[in-house]
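Missing here: one protein chain of the complex. Every other protein chain is in place.
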Amino acid sequence: MGTIKIPIGPQHPALKEPASFLISLDGERIKGFGMRLGYNHRGIEKAAEARTYIQDIYLIERVCGICSHSHSTAFVQAVEEIAGIEIPKRAKYIRTIMGELERVHSHLLWLGVAAHEVGFDTLLMYTWRDREVVMDLLAAISGNRVNYGMNTFGGVRRDISKEQQADILKAVDILEERTKYYAGIATKETTLIKRLSGVGYISKEDVLKLGTVGPTGRASGMSRDTRKDDPYAAYGDLDFNVITDTHCDVYGRAVVRVFELFETYKMLRQLIKNIPDGEIAVKFPRKVQAGEATSRYEAPRGEDVHYVKANGTDKPERVKLRAPTLANLPSVEKMLEDNNLADVPITIAAIDPCFSCTDRSIKVNNATTGRSETLSWGVLRAQSIEWYKREHGIDFTELNKKYQIRGN
Amino acid sequence: MTELNKEQNIVDSVVKKFDFMNDKIKTKRIRRISAEVVFNNFRQVFDYMVKELNFNAMCMITGLDEGENFGLIYHITGSHGVVLNLKTDIPRNNPVLKTISDIFPGAILYERELVDMFGIKVEGLPEGNRYPLFDDWPKDQYPLRKDWTPDMLDKKGGN
Partner (left out) sequence: MKMQGNMIGKIVTWARIKSPWVIHFNTGACNACDIEIVASLTPIFDLERFGVLLKGTPRHADVLLCSGPVTRQIEKRLKRIYEQMPAPKFVVAIGTCACSGGVFNGCYSIKGGIDSTIPVAAYIPGCPARPEAIIDGVVKLLTNFEEGERKKRRAAK
């Protein structure tokens, strides 16, 4: 017989970035999954060779607008290593503080997006409202909500004043309360637990084989975390746990991110308490001596790797980067194997895909009915929410009402 | 100041096993080892590092245009946190590689990038969509080669 091809084109209101997927269905079970990426390919690596190192900081920062500090720091670390220049300790602390604040905004963003995918829109509103606490902090410290421009070669460009440090501590207190609230929802609300459990399952062996990184891999018991395995910036000074979980599913990925937030709050308090006095940057040569370096950074989505080769001029010979989402995409195929079409939106969203980091629509072929269909992402999400209501009695209408924000 | 025992042990094991690696593998700093190997010996050294020395995670594969050759750096790591950058070369006039996706299935996307961006042939790569260039990218144009410039795209009439 034929197949239903459901192309979910490159415009996804929920994912916000373009990619294209092809799914083969047998009845309602997924038998095959293909990816067509590259819609976000902008030719950054080539452009980086034509620009100076300083110009490249601004380019690389914009690889991804959610983990921009991650990419920026990974890049400057590599160049600093080639030049053999050690940056002041205070600068390391400031980079780490920005990085952990970025992790907070990214994880809260993800919680909202994941909730949206299953129909729990009230949680989206709450988490994004709380996220604004961090966005305000980031804007006050750096001048921008995203793309902070904090890094320069040799250190950082802006200091964090005593008042801003106090604001960070206040924000951490507020956000910790809010995160406890979300942890409560994640552990108490059976509708949410039922919806996310068992979905997008991938075993620990598969995670290791496929090279999955970040919270996605840690939810399957893998304990790789660059901050612990290959400490950079100020992480060597910090006391924190690597959060892993054994659920191996989307629920586990949510739990890992929520508990990572608690670790981040712990780290921010230590960083503010112990930030050393001193310079925030040292002099750095315009031309970088020949050499190469590999830099790794634990972005909110997972391990981000940068390689830079210098040739003695003011422009790099080669800049290569591998963002975490690229490492995680192969695992999506495994997760969707034998699952239902209705699981597609949340499973893909649960790896926290940043297609612009990677460069990203869904076609579905149905072998049983012999039909081919085109669905937009929004329609697929709506269908998946309906399917779960119908087949499993999972309905978020009551939860949405229960947690509704009253008035304004 | 910091001891480099972990790194030294790795270097010593490799040199002991493959004496052609003597002088070709060095600790650059804590948790960073660089090594070079000729292409014919690449796979056996790679396999040894992955299977015996616990480099069981693949970070990425970097392609380099070095004129007469294409350089390839395989960046691998493990739970010990050490990153090993294993470099090899293939000739520009016959750039053929064998896939390593039998050990690291996740490497398929990294290898596809080498195909699109450098024009390297990777034997054993499974069927699939190209990555990352778009569908009607002109043939024989490889952006990351040093002799390619963006204006070549418009001359060939690629949209």
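Each chain carries a letter (A and B) given by its place in the written order, and its residues are counted from 1.
To be clear about the criterion, a residue touches a chain if its C-beta (ideal position, glycine included) is under 8 Å from a C-beta of that chain, and two chains touch if they have at least 3 such contacts.
All of these numbers come straight from a predicted model, not from anything done at the bench.
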item	value
Option from A:Ile54, A:Ala290 or A:Val379 whose C-beta touches the chain left out	A:Val379
Option from A:Glu132, A:Asp173, A:Glu205 or A:Glu279 whose C-beta touches the chain left out	A:Glu132
Identified contact with the non-displayed chain, of A:Ile66, A:Val156 or A:Leu210	A:Ile66
On chain A, residues whose C-beta touches the chain left out of the figure	9-11, 13, 16-18, 38-44, 46-47, 50, 58-59, 62-66, 68, 109, 112, 124-125, 128-129, 132, 135, 144-147, 354, 356, 376-379, 405, 408
Chain B, residues in touch with the chain not shown (by the definition above)	133-135, 143, 150, 153, 158-159
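Convention: only the chains that are shown with their structure count from here on.
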item	value
Approximate Å spacing (C-alpha centroids) for the pair chain A, chain B	26
Parts of chain A lying in touch with chain B, wherever the complex brings them together	34-39, 41, 43, 45-46, 81, 208-212, 223-224, 228-230, 292-294, 296, 303, 305, 307, 309, 318, 320, 322, 326-327, 329-330, 359
Chain A-facing residues of chain B, complex	29, 31-32, 34, 56-60, 62-64, 73, 75, 77, 79-81, 83, 85, 104-110, 117, 128-134, 143-144, 150
